[in-house]
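Only one protein chain is missing; all other protein chains are in place.
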Amino acid sequence: MSASNLPDPSLIRGLTQRRLGRRDALRLSGLSAMGLALAACGVRGTGKPAASVAPDAAAKFWAGKTKTGKLSFANWPLYMDPKRPELARFTKETGIAVSYQEVIQEMGPWFAKVQPQLSAGQSIGFDLMVITNSIQFTQFRDSGFLAPLDHTKLTNYRKNAAPAYAKEAFDPGNVYSVPWTSGITGIAYDPAKVKKPITKLADLWDPAYKGKVGMFSDTQELANFGLMALGIDPATSTADDWKKAAEHLKKQKSDGIVRNYYDQSYVDALGKGEVWITQAWSGDIFQKNVSDGTNFEFVIPEEGGTIWTDNFAIPITATAPVDAMMLIDFFYQVDVAATLAEYINFVCPVPAAQEQITKDAAKLTGEDRAAMEAVASSKLVFPAAEDYAKLHYYVAFDAVAKQNEFQKTFEPIVLG
Amino acid sequence: MTAPTLEQPTPAEPAPAAKPRRRLTGGGLLRTYTWLIIAWLALPILVMIMFGFNDTKGRYNQTWNGFSLKWYGRLFELDDLTKALVASLLVAAASTVISGALGTGIGYALGRYSFRGSGAMNLVMFAAIASPELVMGSSLLSLFVSLNLGLGAVTVTIAHVMFSISFVAIVVRARVMTLDRSVEEAAADLGATPWVTFWKVTFPIILPAVFSGMLLAFALSIDDFIVTNFTAGTTETFPLFIWGATRVGIPPQVNVWGTLIFGVGVLFAVVSTIRSRQGKRD
Partner (left out) sequence: MNRMKRQIAPYLLVLPGGLWLLIFFAVPMVTMLSLSLQEGDIVSGYRFTGHWQNYSDALSNYQTQLVRSLVYGVIATVVLIVLSFPVAYWIAFYGGKRKSTYLFLILLPFFVSFVLRTISWRQILTDEGPLLQPLKEMGLLPAEFHILGTSFAVIAGLAYNFLPFMVLPVYVALERIDPRVIEAARDLYASPATSFRKVILPLALPGVFAGVLMVFVPASSDYVNSAVLGSSETTMIGQVIQARFLQTSDLPTASALSFTLMAVLLIGVFAYARALGTEDVMKVAAR
């Protein structure tokens, strides 16, 4: 195997020699002229407007579908106990083997990754996925990529889900989706470094924390905070409001207050001391504290936070949709919802789980018991009515043009 | 057009003994400098290896908590990571074999024959090497999307073969061009058909170059991030897994796998260097 000798002469020569190429490549650019001949090829859209779903669409989709005994489930990281106790129980009860993968990290990339397969009518390798109420949710729905759910199989859901969810604007009546969990976007901070309690959005603009503030790179999340800081409700905001919010956010940036705009990596940045105060998602901070022994605080700002929902949805090309329906309904059993909430600490869509967790806690002692009771009484897992009053919904877009305008208004802030 | 190779004996040791003192000081300074650069190159590798031995408790492997071997025992604990590694290996293997075969064909033809269109072939190959990965990846994505082709391991392999072919071809071509044709002629004189001559005489001579090329293709494939990111769909490879994990904390197993891959690569290189040296001495 002398060929693999690393400073191999032919290798080095190859590396050196190839450089000639760049210059020759220039000549090649003439080749693109031939390209125009192919210019006619476009990208087919699927464009079935979802608003006009035929009433028998669900019946049609589900006709002849049966249980397969195998299911693959795409979810976000940190969304289930790593030992997957709930799935083990599901497999034991139903005989359905579940392959669970934490492959979704952001909605945009997820949509972009599966879009080609879905529009080709191919399986994406997953029968069930968890997607956020977002621009991409609408894109999934409007492209006809989501299977209408078979509500006859959702008995636990009907019995146990909080009724408010059926009214959410992104999917009224839960035609295509039911919640996996909700969450709150608020502020997290490190009390060891920030010497006073953080209570309001204005603290994110406080020059005292210059260079130590983190904001989200997701334009919707970012815009929401800009809007709420000015006292505007995102859900009913207008294009003019967006401009004002963008100005406010730009000022925060040009004053040097913002260290960076983060995606999920904000937890890491907070942990490394890169930021002291940051926009944050409720359950993450709890989990970070549990897993790393940190003492970060999470607050819903006085001016308000936002609430979002991550939802179960079945891709239209799923090969095991019936199994997927069974798993969805399984998570609406009160005790299952309870163990899930105990671990992930996001807002639980099953109100009865609160009582269950209190009961579970009673069986424990010492620290475990205290931790469990904390979950049961946590405003972040089971928000009370007055907490909900402080929570706002996302900006709602009625047209693609609006969405583009929104994007154009806020994107430059993040890009720098 | 032949380049002197590293292994050719250099005509003489440079810097004649005439001015030993000046050479010593200048050389000494440069030596220190070179070692500093090497240290700079090695630093992040050492950090990566170190954190594979970190006795971290949580999901975030970022502060040193003491020495532990536990992650070596829990190498296969993360299904997603194991799957990603397997996918990486499969794609790299497939891409190595395919680009090895196709690239050898091109390299041999270009090195051996002069034919119409060889200039164009050279151009396309060089362009493929010279283009930014970003552009190759995104344009492939455009193609696959336009064709409504689902993304996955197959599209990744297609992409990797695409950017590896030229490297294999160049390495093979270089060897073919320096080939001593008289050996082949001798075989022909002894009555061997061209077919037999190729397989019995020529091929064994260019085989090391083919191996070199394939090794390069393997290395390019297993470490590729940019093109893969565009063409993978929901399939995860090792670099894609690491990329995704940066957002939620990289599990120590990634460091362990990184260390193992590093170790195997270095071992492989060192052993083959030693063997080739011994081969020469014999």
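When the chains are written out, they are named A and B in that same order, and each has its own residue count from 1.
Keep in mind that, in the parts below, a contact is a pair of C-beta atoms (placed from the backbone, for glycine too) under 8 Å apart; a residue touches a chain by one contact, two chains touch by 3 or more.
Fair warning: this is a prediction, and the values are worked out from it, not measured in the lab.
S.K.: Which candidate, B:Leu78, B:Ala92 or B:Ile106, sits in contact with the chain we can't see?
M.R.: Per the contact definition at the top, the residue touching the missing chain is B:Ile106.
S.K.: By the contact definition given up top, give the residues of subunit B that touch the hidden chain.
M.R.: 1-4, 6, 10-16, 18, 22-23, 27, 30-31, 33-34, 37-38, 40-45, 47-48, 51, 62, 101-103, 105-106, 108-110, 112-113, 115, 117-118, 121, 124-125, 127-128, 130-136, 138-143, 145-146, 158-159, 161-162, 165-166, 169, 194, 219, 223, 225-226, 229-230, 238-239, 242-243, 246, 250, 254, 258, 261-262, 265-266, 269, 273
S.K.: Residue by residue, what part of subunit A touches the chain that was omitted?
M.R.: Answer for subunit A: residues 5-7, 12-13, 15-20, 22-23, 25-26, 29, 31-32, 34-36, 38-47, 106, 108-109, 111-113, 115, 139, 142-143, 210-212, 217, 253, 258-261, 272-274, 400, 407-408, 412-416 touch the chain left out.
Quick note on the criterion: only the chains that are shown with their structure count from here on.
S.K.: Quick one: subunit A and subunit B, Cα centre-to-centre, how many Å?
M.R.: Using C-alpha averages as centres, the distance is 36 Å.
S.K.: Mind pulling up the subunit B residues that touch subunit A in the complex?
M.R.: Listed in rising order, the residues are 3, 5-8, 57-60, 62, 79-80, 83, 122-127, 129-131, 144-146, 148-152, 166-167, 170-171, 174-175, 207-213, 215-216, 232-236, 244, 246-249, 268-269, 271-273, 275-276, 279.
S.K.: Using the touch definition from the top, list the residues of subunit A that touch subunit B in their complex.
M.R.: 1-14, 16-18, 20-22, 24-25, 27-28, 41-44, 74, 77-78, 101-103, 105, 113-117, 119-120, 122, 124-126, 263-265, 267-268, 271-272, 287-288, 290-293
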